[in-house]
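Removed: one protein chain of the complex. Kept in place: all other protein chains.
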Amino acid sequence: MSTTVDMFRYVRDENVEASPPPNLARGPIAWMRENLFSGPFNTILTLVVLYLLYVSIPPLVEFLFINAVWTGADRDACRAETAGHPVGACWAFVIDKINYFVYGSYPATERWRVDGFFALLAIGVVWLLWLRAPRRDLGAVYFFWLFPLLSYILLTGGNWDFRDSFWIGFIVFSILLVAGIALAARALKTSMRAGLIVGIGIVAVIGITLALVEIDWGLEHVPTALWGGILVTLLVATVGIVFSLPFGILLALGRRSKLPVVRLASVIFIEFVRGVPLITVLIMANTMLPLFLPGDMTVDRLARPLVGVAFFASAYMAEVVRGGLQAMPKGQYEGAMSLGLNYPQMMILIILPQALRIVIPGIVNTFIGLFKDTSLVAIVGIFDLVKTIEASRIDPNWAAPTISYTGYAFAAFFYFIFCWGMSRYSLGVERRLAAGQRH
Amino acid sequence: MKKALVSIAFGLTASLFATGASAQATLNSVKQKGFLTCGSNTGLAGFGVPDAQGNWTGLDVDLCRAIAAAIFDDPTKVRYIPLAAKDRFTALQSGEVDVLSRNSTHTMSRDTQLGLDFPTINYYDGQGFMVRKSLGVSSAKELDGASICTQQGTTTELNLADYFRANNMKYEVVAFATSDETFKAYDSGRCDAFTTDASGLYAERLRASAPDDHVVLPEIISKEPLGPAVRHGDDQWADIVRWTHNAMLNAEELGVTKANVDQMKTSENPEIKRLLGSEGKFGEAIGLTNDWAYRIIKNVGNYGEIFEANVGEGSRLKIKRGQNALWTKGGLQYGIPIR
Partner (left out) sequence: MQTAVSQAPSPKRSFLYDPNVRGIFYQVLLVAIVSYLFYAAATNAIDNLQRARIASGFGFLENTAGFDISQTLITFSAAGSTYGEAFVVGLLNTLVVSAIGIVFATILGFIVGIARLSSNWMVAKVSMVYVELLRNIPLLLQLLFWYIAVLGPLPQPRNSVEMGAGFFLNSRGLFMPRPLYASDVWVVFAALAVGIVATAVFRYWARKQQEATGRQYPVGLVTLALVLGLPVAAWVVLALAGANPISFEMPQKGTFNLQGGMQVLPEFVALLLGLTTYTAAFIAEVVRAGILAVSKGQTEAAGSLGLKPGQTLRLVVIPQAMRVIIPPLTSQYLNLTKNSSLAVAIGYPDLVQVFMGTVLNQTGQAIEVVVITMGVYLTISLVTSFFMNIYNRRVAIVER
């Protein structure tokens, strides 16, 4: 017996004294004793944290609110020596520059168009993210086609000048495409109707898109060099999400494909993009994209980082979607195949709707990362919110000691509201999905 | 066919915003577009800076306005693209801008290795230093051991290294990507001295939180001939840019101003007659109308006028003409004769 006792040497060999009965007292003091001062160590911790809070919170509140300057026309309002009192945050500066922070140099008379873009964006986001919104399939069509198109026309003015020969070419191309599909359907002896619907659908979407951008809506052209501020921040984020989701799904499918070449290409792309910092991708888009295009083609300065951000976000999105695909039980694939569905049908009708649903939190988290990363376009000279603040804080009219802090505090507040809101949403969805899994 | 395919491939994302410049002669493409695209500074007081309404002003901007005036008889037909120092040459090479007019130094390597031409010099400058008065420094030679803020990717950074090496002095360089960051770092006390072109020093000093606390040191440590740049290989376009500047110089020399240019049209002076197009077909020779110079002066003014208004006594910068005076007044600006 003694040997077995030796083996359990960590076990006490006499009884521990019985713990006192649980404290039944309620009320704040009992709560505090239990949660804050439940032992010497905890008491010390609490006191240390209290001290830290005492050191940090009152000065912060004092800076942000009590000593803050809310009204004023120039720097005199925000300098202690001219204002005659200690000066905290200079909100008057933000209020004075707010139009610049929101619209950049977008012409004042045309700013309703930017507001229109914000409204269109809000509609799309609510439609897609509110899980009980009606017709969310139409919402997807809106968000990934109609909304980008309308925003483009609204923001730039549209009114492209196609030559007649372009339209003739387009009609010839359409006829050829539809005829090709018809021929292929015939060769494969499948239903002609489905093929034609798809073909005509593609042609119609492209045609409507082109027609809409060509129509002269009477909107003055606003070059992208004038765009700036929150408009650009939201635009970069929107382009990122609109492109990254479809492209990321394609990459994820590619990575899970049985075809070795497709898989290899997807893996290389995804791992390459995820292995390098976004800023190098942006610099590459900025300096190398023009070199890779034919000599007489140039890409708009704003479009370059957009391309970079879209690619970058796609790679991260692909990994999120892949997680969802892998989480699908094999039975779903087998069930779909046993119904006689082909690959696209299986993916579009069975797998993706379920896989995407379970990765909504992951998608939103990627989007939060993307949203924060949009601030990096400032480094390649795009006037997003951070850059407009950087540019404003050296305005001599507002040269005052607290201007920089105020500008950054404003930007931090803006980003925090958006990101924190999104992360709350993603948590909520996660909980709902978890609840759904349980029954 | 190849180009068509490539445009389709990249088109989905990029060409939505693509602006189609073309390989054809720049003048034709500018006329076709109906406006000139001008690469400007991201904001340098006196040379190229947008005001609160987004209208661009400055000496370099006025050169673009003058070119637009010569082509369209309308100086407002310019679209400005603000370019950081590190983006400016690629933007010109790729055809994004027709002319780069943003205080760029004409150097041999840029002229010969970057595919650029510098048709003329519109401002003779040199690199200088600015320090806080409280340091009590009166010469750049006393900067041994100082921290110096500079902008990366410029000739400034190289000149700085050369100067301190030549004078056997030590220094600590702090390089930033944009002029804004550089100056802000200096202004917040990160560096003892700030270096850039002398004209830039005067312009930036206006942005200091207390401009009077800073002083520009007398030493000029480099030659910085600043001028507009165009793509190499389009001689006609280079001619237009070159002669736009020279027309403004000749106008100043001949006393033709924005105000009196209409009266001067009747002048019997053959030089003025050639300048304003009543004699000879000089405008047509560069693809413009013969009253090209008249348009420039009427719409923008002569060199002296734009200098005074933007950087000279009529401006907040108050830079003296110095090397930029006409050759007749001891400066380097020498209007090449129109004949």
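As written, the chains take the letters A and B, and residue 1 is the first residue of each chain.
The rule is short, and it goes like this: a residue touches a chain if its C-beta (ideal position, glycine included) is under 8 Å from a C-beta of that chain, and two chains touch if they have at least 3 such contacts.
What you see is a predicted model; the values in this text were computed from it and never measured.
Here one chain is not drawn; of A:L50, A:A211 or A:A327, the residue touching it is A:L50. When you scan B:F47, B:F72 or B:F89 for touch with the missing chain, the hit is B:F89.
Within the entire complex, the positions of chain A that touch the omitted partner chain are 9-12, 35-36, 38, 42, 45-46, 49-50, 52-53, 187-191, 258-262, 265, 272, 274-280, 283-284, 287-288, 290-295, 340-342, 345, 368, 372-376, 378-379, 386, 390, 404-405, 408, 411-412, 415-416, 419-420, 423. What chain B contributes to its contact with the hidden chain is residues 2, 5-6, 9, 85-86, 89-90, 93-94, 112-115, 135, 142-147, 152-154, 157-158, 160-162, 165, 171-177, 181, 185, 188-190, 192, 232-233.
Assume only the chains that are shown with their structure count from here on.
Rounded to a whole number, the gap between the C-alpha centres of chain A and chain B is 40 angstrom. Note for the complex: chain B touches chain A at residues 2-3, 6-7, 10, 13-23, 42-43, 50, 54, 79-84, 87, 90-91, 93-96, 177-178, 180-181, 183-184, 187, 206-211.
Within the complex formed with chain B, the chain A residues making contact are 105, 107, 152, 156, 223-226, 243, 286-287, 289-291, 293-304, 306-307, 310, 379, 381, 390-391, 393-396, 399-401.
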